[in-house]
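Please read the structure below before turning to the comments.
Here the complex is missing a single protein chain, while all its other protein chains stay put.
Right after this comes chain A.
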Amino acid sequence: MAAARPTLTALARSTALAGLALLSLAAGLVMLTAVLLTFLVGLVIVFPSAVRLARAVTRRQRVLAARWSGISIDDPYRPAPPPPVPQADGWYRDGRTLYRKPTIPAFNKRWNWMTKDPATWRDLAFLLSAPVAGGFVVAAPLLAVAYGVAWAAGGDPATGVVWILLAVIATPWYAPWAVRLHGQVAAALLGPTEKARLAQRVTRLDAARTEAVDSQAAELRRIERDLHDGAQARLVAIGMTIGAAEQLLESDPQAARALLGKAREASATALQEIRRLVRGIHPPVLAERGLGDAVRALALDSPLRVHVTVDLPERASAPLESAAYFAVSELLANAARHGDATEVWVDLSAQGPALRVTVTDDGHGGADPERGTGLRGIERRLGAFEGVLAVNSPVGGPTTAVIELPRAFRQRPAPSSPWRVLGGLCWVLWPIALFPQGLVAMVFKLVGSPVKSWFLALHVPGPFQWPVIVGMIALGGGLLAVALATTVRTRETEGGGCV
């Protein structure tokens, strides 16, 4: 019984998904009607409700894909428009028209938001095609059983039992696979398109670049000021002191010697200042040894007991190493300053092509990234590399900070070429199986046409004709599902951190 449990779960889930597919079709038809009413009759008022219904159904699909197939699908919709703001005189302006009440401007905004978002129309397409793309795949065991029952009721129990047995035997491995595949299909159709993803990414990178350029300029200004007021001024003083000593060399060697000693001291101070400055720009140990040893050196200089584990395949690029180094440095300083910590664990590891740094301390927690300027600074620095910082710091501790920098290391060559060939094959074959061999053959069979053409189902002996037709429709749906799933998978492996 315990062994049958995953199968039963998967079966229950595929049944639910098949039901949802039918519901989706119904919602799709409602929305199609609403669209026709809107654009042919001008009944615009029904449109937003229909879109809301469609979104509710597709949202359910996304939630189930995440929960049952472990595939999280981001919402592809554009952000909702803000409510209309009245002008100074209390009227609402929409284009060249003024309104006394906000209802119509708000409706117009919502209308534009819904109609101009490609995700709305992709939702409609998904809902109408849901039974074919995915619905058949998850419903196949049920269909087989139903078909068997139909045969048995029709007076041929042997054939019926064969179908039912086939379904029972295949279900343990088929049902979980079908649920997973359904999730991938949903991801392909309901996730943000490549274009939307890229648009989001460009917006994010644009902001990150502006911040990076700003902070770099500020950094350069700080370095310039430090050099100007520090080392540069001291070198001028040293030059003057040596000049004075030169003049005194003949007349008063004793005084000249004293001046030279002063010059030497000043040069030592200048060196010290430059050394401190260099440490803040690019720590020498980072340049010499890379991130792992640089963090070990940080650990040795920290007043806390710091345990460092490093597991990195190679050195990352210098700017990225530097960003990670300063982030760890800031986190260690924070732990010592605010967290009351005594021990810290730093872990550097590669997660595929990404670099992940985890810093955990035993302090009293309560760190808030929204308030701390230090944490904001880290985020800004990481942002230039599309890196992220996540801080979990419950009051009472412990505090864990995780930094992830995508594309820190060279990617391994994509292992997907057989997958890509398979995907291409499926893309070519699914319409052939679904339309001529499946649906068209079904129509021919129903009307009893004498033309057999190249439809396989009509050439086989009578009792096998319907199974072949249903099989072809299921095959078409299955091929479409596999095609979509492989496309998503190859895109994921190639696109890397395109999230």
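The criterion applied here is as follows: contacts are C-beta pairs under 8 Å (C-beta built on N, C-alpha and C of every residue); 3 or more make two chains touch, one makes a residue touch a chain; residues count from 1.
Everything that follows uses one rule, which is that contacts and distances are computed from a predicted model.
The subunit not displayed here is recorded in UniProt as "Response regulator transcription factor", chosen from "RagB/SusD family nutrient uptake outer membrane protein", "Response regulator transcription factor", "Monosaccharide ABC transporter substrate-binding protein (CUT2 family)" or "Transmembrane transport protein". Considering the whole complex, the residue from A:116, A:257, A:279 or A:452 that touches the absent chain is A:279. Of the candidate positions A:40, A:85 or A:300, contact with the hidden chain is made by A:300. Here one chain is not drawn; of A:72, A:267 or A:400, the residue touching it is A:267. Chain A meets the missing chain through residues 264, 267-268, 271-272, 275, 278-279, 284-285, 287-289, 293, 296-297, 300-303, 305.
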